[in-house]
Each structure stands twice: as structure tokens, then as C-alpha cells.
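Structure incoming, see below.
In this view, the complex is presented without one of its protein chains, the others remaining in place.
By written order: A and B. Residues from 1 in each chain.
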Amino acid sequence: MALSTPQRSAEAAAAVLAGSASAGRTRGERVFAVLLLGATAVSVLVLGLLIAQVLLDGLARLDLQFLTSYPSRRAARTGIRAGITGSLSLMVLTAAVAFPLGVAAAVYLEEFAPDNRFTRLLEANVANLAGVPSVVYGLLGSAVFVYLFQMGRSLVAGALTLALLILPVIIVASRESLRAVPQAIRHAGLALGATPLQVAARQTVPSALPGIFTGTILALSRAVGETAPILVVGAVLSRRSDNVPWGLLDAFTGLPIQIYDFVSRPQADFREGAASAAILVLLTVLLLMNSVAIVLRNRYARRW
Amino acid sequence: MRFNKLFLGLVLALSLIATACGNAPDGEGDATGGAGDEAADGAELAGSIDIDGSSTVAPLTEAIYEEYNAEQPGVEINIGVSGTGGGFERFCGTGDIQISNASRPIKDDEREACAAKGIEFTEVRVGTDALTMVTSADTDWVDCLTTDEIVKIWGPDGVATWDQVRDGFPAEPIQVFAPGADSGTYDFMNETVLEKDVQPRQDYNANEDDNVIAQGVQGTKGSWGFFGFAYYQENADSMRAIAYDAGDGCVEPSAATAQDDTYKLSRPLFIYVRNDALAEPHVADFVRFYLDTVNDVIEEVGYVPATDEELKAAREAVEGATA
Partner (left out) sequence: MSEHPVIGAPVLVGDPGDRPPMSLGGRPRRGEQLAMALLALAGAVTVLTTVGIVAVLFFDAASFFREPVVSLWAFVTGTEWRPFGNPESDAFRIGVLPLLNGTLLVTGIAMLIAIPLGLASAMYLSEYAPRRVRAVLKPALELLAGVPTVVLGWFAVDFMTPVLRGAFGDERVAIFNAASAGIVMGIMIVPTIASLSEDAMSAVPSGLREAAYGLGSTRRRVVLSVVFPAALSGVVAAIILGIGRAIGETMIVAIAAGGMPQMTANPFEQVQTMTAYIVQAVRGEAGPGSLTYESIFAVGALLFLMTFALNLAAQRFVRRYREAY
């Protein structure tokens, strides 16, 4: 073969590519595209199947009695009232702890932390925490809040555990929102004589607030559905009174915990009827929370 | 700005909903018996009671709680199912429950643990249970098992297939679903069927939760499991009970055969109440209610009522402790 030159190589390449053109090529292309679409659709289809199954089994069972009754051994009389109030109380407390803590940490990391090794360690740390299994958070909560701090298997122990779980998520979301605020805002504040903290408190953070709220609501929506950490901390499966946010030391339950209880029972009326109806309620709540977050983002997020 | 108020409103709304849903006054903490208000006759009681222990007795206690809750909604009762052994550990060991459900009498070392802490308690016999062996609905070859056959299934050298249990059974694999080591049911089966100090087989599906055992049994052909009669009764349409031949012929488990003692796998059911808890009005009230109501609900739950003498003795013991 003659010595290769750029021109010869280009000709050879073009020849190879041209040679592979054939009727089979177009068909192969189409098959591939259909395969990819099919694969993508599989997951969506499974989701559809799940929703269909939930509606099929649960819609009939969902009524006011179900929403306002305490659990019972008889499937026809059981209800998710305790789970609803438990989850609501947990959410209020979790938000009360995680929101200020998360925003404060984000403000520190984003605005004030010096660019040194310690800060980088903190940032890597936040990233690692987000990848820790939720059941491990439950173990942490159990050992520290339930036993060490002597809170017992109480609402506040569960809420603190959930707060630690979603803290990294809130921090990351808040940081992204803060980062989106243009430097000009900060400079303007400083130029007008404000101290850096005043700039942060009165300019930067308020500007980033819609994004921060969106991130917080999304984080809370994840916390609502978490079962493993509060199960490990000691949520009870079956409770005959309501939780309120200020009943800090009460025993507690939650909607996902009740679902877990219903699913564990052998009777079909529990496993299919009650469990699906409870799941319907949970998914609706999640949908609501996510919609609020999206509305917030779309209507109030500033475009700089 | 507007979204500030939106978010604030959301939080407020949530709190309001939580308030609206909250009914009676909260039980306070749970350490050693919640604080209770003094109650004049017929007045509202408030407080909390923590109960734990046998998963066999739990359905009975829960059924009574459901009735009691209608009368005294201010008393909050938490019922755990850690097993009879686990319940006693909390009863005298950590001391964080007031009542222990038990499907066997208290053991000597458990009694000593209580004495060591100066904890006095009252034993209350609440009924009898016909411990039931079960299998799936499609396991149609076994109706009755002798003690020796049970040892082949449950003993330390548990066999793998049914044909090794009795000639003529098919060579289907045996799948055992049974309670774990904390369970009084587990203890009782071992004491009755196995020789002293012999351990049962280790390779089985252990679960403290009898509902999960039921799930396993009903879905697996060739399964074998056991639990309190109440759990069989609740699932009678999806599983079969196995009769027990203690030497005098096959006897089916039922309330009747447990009562007249022809079914040999019957055992007493108790609740144990700490005397210091009985000093609190809501606890004493609940225990009295328990004794008054138990025979109304126990058959529906699936167990055998205690005799009138047993209940009378129990009432006297309780009154003696509260005096």
C-alpha cells in the first residue's frame, strides 16, 4: 500500500463510510430508535401500571370513614387518621428544624466560607451525606436522639432524624439558588455601605428565596415518604390517637408506616384495599407538594 | 413579598389542621406510666399506657383497647409486639412498659430480674389459646401430625421434604414459617414437643410478626407454621389447620377442645401488670375494664374464655394490689 497521506486517508474513510450505506442501514437505524424508545417507555409503563393498580384497588376503599378512623383489626373499620396527623406533625417539626439550619449552612458555604481545605472538606461532606442510606440515618437517630439524648421513641426524635436526612438536599438546593443571584446585587449593596452580612440578609437571600423554598418543599416531599428511618427510630405501627406538633415526646406514627403495616397483613382486604387507599392519599399529598414547588418556581423565580 | 406570606400561610394551615385533628389532651411522655388526672366516677381519664409482649395476646389487648377507647378516649395506649420474652425484658429490665402481654407464665429468671429491681407485679389470667399448626390451602396431604412427626419437622434435625415425615407423603419440600426466639409461642412449642434443652431447627423463616407468618404459610405449598388460634381464625379461608395427635388420636384445635383439654397444645394467656402502675387511676381503670370485657370479645378474637373462678381470682389480685 502506498504511503498514507491526509488525502488518501480521507478518501479511505469516505470509502468505508460510503460502503456501509445500504438498505439494511436505514432499517437498523429505525430498529435502534424504536428499541431505545421502547426501553424508555418500559419504565413509564411500569409507573402507569402502578398507578392503575393503586386506583383499581384503592379508590373504592377511600372514603371519609377511612380518613378519620384509627386503625382496627378489622379491615373494614381501619383508617389512616393517626398516620395523617403523625406525618403532618413530623413535617411541621422537620421543616422547622431543617429549613433554618439548611439555609444558614448554605449561606455560610456560599457567601462567607473562605476558599480553603476545610471548606472543601465541608462541601465534599455534604455530597457524601446525600448518598448515605436512609436506614443509617435511622440508626444515628436511634442511638443519639432516642437513647443518648433520652428523648425516647418520640415524635421529636423522628423529626430530628428526618431533618438530618434532608439537610444536605436543602443545602445543595439553597446554594444553587444563592449562586444564581448576580454578583451585581451584592456589589451594589456593599457599595451603598451595607456590611456583608446585611447584604446577605437583605439582598442576596431574599432574592434567592423562591428557589430556596422550592428546594425545601421538594426535600420535605421526600421526607414525607420515608419509612425506614422513622421505623428504626421507633414509630409505632398502630396508634389510636392523633399526633400534634407540640406533643414532642409522644409516641408517633406516619402514613408510610401505616402503609407498611397494612402491607404486612395477610388479609387481602388489608393488603389490597386499605394499603392502596392509603397509598392513594400519600401519592396525592406528594403530588400536591410537588405542584406547589413547581408553581413557586415558575411564578416567582427571578430570571436575571 | 407575596411568596413569604404564601409559605407562612402554608405552615400555619398545616398547624391548624393538626390542631383541628387533635382531639383529647395528649398523653405525656411515656417513661414510667404517663401522668393521669384524678378521676371521679364516670369522669374523663387521661394518661398513657405502654404495653408490649406476646403477639398472641396482642390482638386480644387491641380488641379491648378498641372498646375502651370509645369510653375513655383520653387514655392513649401503645401496644408493641416484641414477643413474650421481649416484653418481659422491657417490663422489668428497662422498665418502660406498665403491662406485659404473655402467652406463657413468667420464667424464674425473669421473676428474679423483677425482684432485683424491687418491682412487684400482678399476674392476670385472661384466657386460653389453642396453639394451631397451619399449612397452605393446597397442601392437601397432611391433616394430622403426631408428636414424633412434629419433632421431625421442627426439631434440631429438621427434615427437608414431607416424605421424610411420614411414608406416603409426597416428596415436596417443607417450608417452615414460625416465630423467633423472643416469642412465647416459640417457647411453648419447644417445651411441649421437644425434649428438655433441645433446640429447634435453625433454618426456617423466623418472624415475630404472626401476620407475616400467615402471609408466608398461605402462599407456599408444603408450608408448615404455628401461631395463636386467633391468627388462624382470621385467615381460615386461605389456610388449613392441622390436628394434633398427642397419643390419643387426632384432635382439631378449637375453642371447645381447648376448653375441655382434649387438645394438648393449649396454653394459658396472661397480662402482667406492675403494681406501681396500678396505683395510677387510668391504668387501674383499664385493667378492670379488661377483666370486665374480656369474655365478651375473646371468642371473636379467637381464644378461649377464662373460667369465672379465674377471672374472680384475677379481680381480687388486682383489687389487692390497688388497695
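Please note the rule applied: a residue touches a chain if its C-beta (ideal position, glycine included) is under 8 Å from a C-beta of that chain, and two chains touch if they have at least 3 such contacts.
Not measured: the values here are computed from a predicted model.
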Residue, one of B:Ser82, B:Asn211 or B:Ser254, that touches the chain absent here: B:Ser82
Of the residues B:Gly184, B:Gly216, B:Pro253 or B:Pro268, which one touches the chain left out of the display? B:Gly216
So one chain is hidden, and I want to know which residue out of A:Ala105, A:Val244 or A:Val292 touches that hidden chain in the complete assembly. A:Ala105
Chain not shown: contacting residue from A:Val44, A:Leu64 or A:Ala191: A:Val44
Missing-chain contact, candidates A:Ser207, A:Ser221 or A:Gln267, resolves to A:Ser221
Footprint of the hidden chain on chain A, which residues? 13-14, 17-18, 21, 25, 28-29, 32-33, 35-37, 39-44, 46-47, 49-50, 53-54, 57, 100-102, 104-105, 107-115, 121-140, 142-144, 147, 164, 167-169, 171-173, 175-176, 179, 183, 186, 190, 195-197, 199-200, 211, 214-215, 218-219, 221-222, 224-228, 231-232, 256, 259-260, 263-264, 271-272, 275-276, 279, 282-283, 286, 290
Even though one chain is not shown, chain B touches it at residues 52, 80, 82-83, 85-87, 89-90, 93-94, 175, 180-182, 199, 202-209, 212, 215-216, 218-221
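Everything that follows uses one rule, which is that only the chains that are shown with their structure count from here on.
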Cα centre of chain A to Cα centre of chain B, whole Å, reads 37
Listed in rising order, chain A residues that touch chain B in their complex are 70, 72-73, 81, 84-85, 88-89, 91-92, 95, 152-154, 206, 209-210, 213, 236, 238-245, 247, 249-251, 264-267, 292, 296, 300
Going by the contact rule at the top, pick out the chain B residues touching chain A in the complex. 1-4, 6-7, 10-11, 14-15, 17-19, 21-24, 26-31, 48, 59, 62-63, 65-66, 69, 73, 76-80, 96, 209, 211-212, 214-215, 218, 234-235, 238
